[in-house]
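Step one of this worksheet: look at the structure below.
What follows is part of the complex, with its chains left where they were.
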Amino acid sequence: MIKYKPADSQASPRFCGVRTFMRLPHVQTVDDIDFAVIGVPFDTGASLKVGARFGPEAIRSSSIILKPYNMFLDVNIFEHCSGVDYGDFPVVPGYIEDSNDLIEKSLVPLIENGVIPVLLGGDHSVTLPELRAVAKTHGPVALIHFDSHTDTLDKYFGRSYNHGTPFRRAVEENLLDVDHSIQLGLRGQQYQPDDLEASKRLGFETMTSVEVQDMGREKVIEKIHNRVKGAKAFVTFDIDFVDPAFAPGTGTPEVGGFTSAETLRLIRGLKGLNMVGFDVVEVIPAYDPSQITSLLAANIAYEFISLIALGKKIIC
Amino acid sequence: MIKYKPADSQASPRFCGVRTFMRLPHVQTVDDIDFAVIGVPFDTGASLKVGARFGPEAIRSSSIILKPYNMFLDVNIFEHCSGVDYGDFPVVPGYIEDSNDLIEKSLVPLIENGVIPVLLGGDHSVTLPELRAVAKTHGPVALIHFDSHTDTLDKYFGRSYNHGTPFRRAVEENLLDVDHSIQLGLRGQQYQPDDLEASKRLGFETMTSVEVQDMGREKVIEKIHNRVKGAKAFVTFDIDFVDPAFAPGTGTPEVGGFTSAETLRLIRGLKGLNMVGFDVVEVIPAYDPSQITSLLAANIAYEFISLIALGKKIIC
Amino acid sequence: MIKYKPADSQASPRFCGVRTFMRLPHVQTVDDIDFAVIGVPFDTGASLKVGARFGPEAIRSSSIILKPYNMFLDVNIFEHCSGVDYGDFPVVPGYIEDSNDLIEKSLVPLIENGVIPVLLGGDHSVTLPELRAVAKTHGPVALIHFDSHTDTLDKYFGRSYNHGTPFRRAVEENLLDVDHSIQLGLRGQQYQPDDLEASKRLGFETMTSVEVQDMGREKVIEKIHNRVKGAKAFVTFDIDFVDPAFAPGTGTPEVGGFTSAETLRLIRGLKGLNMVGFDVVEVIPAYDPSQITSLLAANIAYEFISLIALGKKIIC
């Protein structure tokens, strides 16, 4: 009995109606759902270009193209899952710590009720309160982190909370099972050689973009599985993992990145892991004139949802 | 007891949440509401540039800036009115007559229940089925038509239904009280000298852009009131009434048009008339890179709603 | 005696003059030509984003960069071929079946006179009337179909004719030699698992994007040759075969696609086949702010023309 599923695109075309993710019903509930798509429109943590507060709107807009059957994972999502567009969490623009509290508080009831969140950022600072909410129920979780940056700085401009620091904070706050965590796609310049080392010292396994490209997709997927093993995992996907040609609409784009084809196959490779939450962050529509960034982000969220559905399918 | 009003922008910032018009609740109801904002995402009737099917989405997106108090009409909308975002009517892209039927059928119950519709096009062909629905309850209505084109061609490319013909069809179908109807802002080139005359022969009063500009705002408003008198009126606003500098995002833009300031004051001048419906049409976001067209369209819809509220306020 | 060839870019720079494809003379003739480039500016069949009616204009605009010698196929086109820009076929915007008739009727005389058409869409619905015209002279032809979608739905929104259905119609109308036909690059989500199967049941060989990527270019080319064998073939290229990073300007873009380098080499791999017509469709300039989509489409058409020239060269 799947209660919530997308609108029927034969009855009304995909461009009809108030924009929700994948044309799902917009309901703020924790009942009768397996997953909820939630916007986190916050960007005060951004150090360079801003505007990710409009990321959820843009991803929803692009998501109308999505249909229920994922041919590459062979799963028809809504045969196995019920899901809604939960809307956005409230935030206080200009005030990071206040917003962190609101985000955490808003997410907790979903996690407690066993709903798997698929969160749409927002800058990467939003992942810290997300992890706080997740850890409350699940304890420290493994992090599978796709990004061109480690986001494990100690401070930026002398301040502890912004989009350069969430994963150091998360380790300090014991939100992560760091021994089963991994960061992939790292590149871009560093302030000093130590920046990458710092991430390792915190306990993360790290792979630069070049290491991922040289190792090849299949072995990288194997490596992730070996790292995460049976741990409960949270997947955080910074869209700047992808090359700017494929994702120009982001705040700190780094050249030398991945194609969309490589990216989707890496994500599909996560199947079988025990994932308790996902986010995709740092989409800035103002820098995305042809909307390909939000389209890719919508597809990434879709692959996450497919993995949830696949988990249900396999269990049955 | 105003049942439906916008979300509180102090509790969640205006950029939060699924995009509905003016952050109104998205409910498909005819109960407990005075007005409903409805998208009509149809553009198969367009003769030149296309893409007005995305007009409702863009207008909703820009409408988040709107707040409840209109200082120029001195009305606090939701003290007097209840309103919802009804969503979009279904259409069949590529099939005009089928879509006309769907639009009419979808609108009828609203009109029958005394809800004043504020419709967001779509190309101008959508006004024909809207008028069919309106006439069913109200009989022929006066048309207050802001546009740079008469839209009273007989045929375009040999076909009777498209965005160049709706008001000839409406006269033929006896949907209009043409003796109390007026078209304003006409300009652009004509296929032949007769095009403007044809509109007059159908019974419309017409004013070119130059005539409006030379007569001056106050007298034009007086002229409209004199023309419409006490008749029930439907206001249709083609965004190309406005100059392309103020509304580039449309399909057949005509230079030499009106400013946004002139436009808003003309619309506010309609106060006191007995209006039973409104639409604003021909917004094409793909040609609106800085979103000023959809912003203006949202404001025009807002002024319409303010006029509805003002009507309620005055009665009280 | 090559009668028609491009303007001399040493005499007048490439940015001079009325825009025709590759600066060819604009002549509506079937005499003394081997190929004709023709626009088919129709987009009423589009289910999501619209505007491909402006595709031919944009492709012509970008095509001024093209020069006569193809170094990778080693052919100097106008030593072997004469060609013109024939202009656009007339259509009736908003009316699919009428337009289909006009397109078919306009194309027939070219085919009958042995001219190879290089058609510029337009949405993918235009390929159906093209195939009707082709089949009239050549009988059923093999289809080599590059696309992210099968376009073999039965109905869309309850209607038989639009850009989701042309190849099912073509099979039903016996326009295709389906046993020698192949669809490549399929991806994107499906409404149901059966969508891809349906294509196979109609008789097509199909390859998903992942299958193409995993098999490798050379084997895929071999597979196409094995499939088509000596059959007369029509090549239809939906620009959404390519990844949105390389072709953002299209109506239903699908991530995880091909690069331009991969694409061009696949097309060059068609050399030696017996091709009677080509089209490239679904370019929407309104979503192509940096014009890379129309540039790529112009290059794809150029490779088609090079293949025609190469056929002539080899015969000599």
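Chains here go by letter, A, B and C, matching the order in which they are written, and residues are numbered from 1 within each.
We adopt the following convention: a contact is a pair of C-beta atoms (placed from the backbone, for glycine too) under 8 Å apart; a residue touches a chain by one contact, two chains touch by 3 or more.
Keep in mind that what you see is a predicted model, and the values were worked out from it rather than measured.
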Practice item. Please state how many copies of the single repeated sequence make up the complete complex in this structure file, given that 3 appear here. Key: 6
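Criterion: only the chains that are shown with their structure count from here on.
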Check your understanding: Counting contact pairs per chain pair, which pair wins?
Key -> A-C
Practice item. Pick same or different for copies chain A and chain B, depending on whether their interface residues overlap by over half. Key: same
Study note, to complete from the structure: chain A and chain B have mean C-alpha positions lying a whole-number Å distance apart equal to 40
**Study point:** Distance between chain centroids, defined by C-alpha means - chain A, chain C (Å)
**Key:** 38
Point to revise | Touching two or more other chains - residue numbers and ranges from chain A | key: 13, 15, 289
Point to revise | chain A partner contacts - residues on chain C that touch it in the complex | key: 47-48, 156-158, 186-193, 195-196, 208-210, 213, 243-245, 248-249, 252-259, 287-290
Practice item. Using the touch definition up top, name the residues of chain A that touch chain C in the complex. Key: 9-10, 13-15, 64-72, 74, 76, 243, 245-246, 259-261, 264-265, 289-292, 295-296, 299, 302
Review point. Contact residues on chain B for chain A in the complex?
Key: 11-13, 15-20, 26, 39, 41, 53-54, 57, 60-61, 85, 87-93, 289
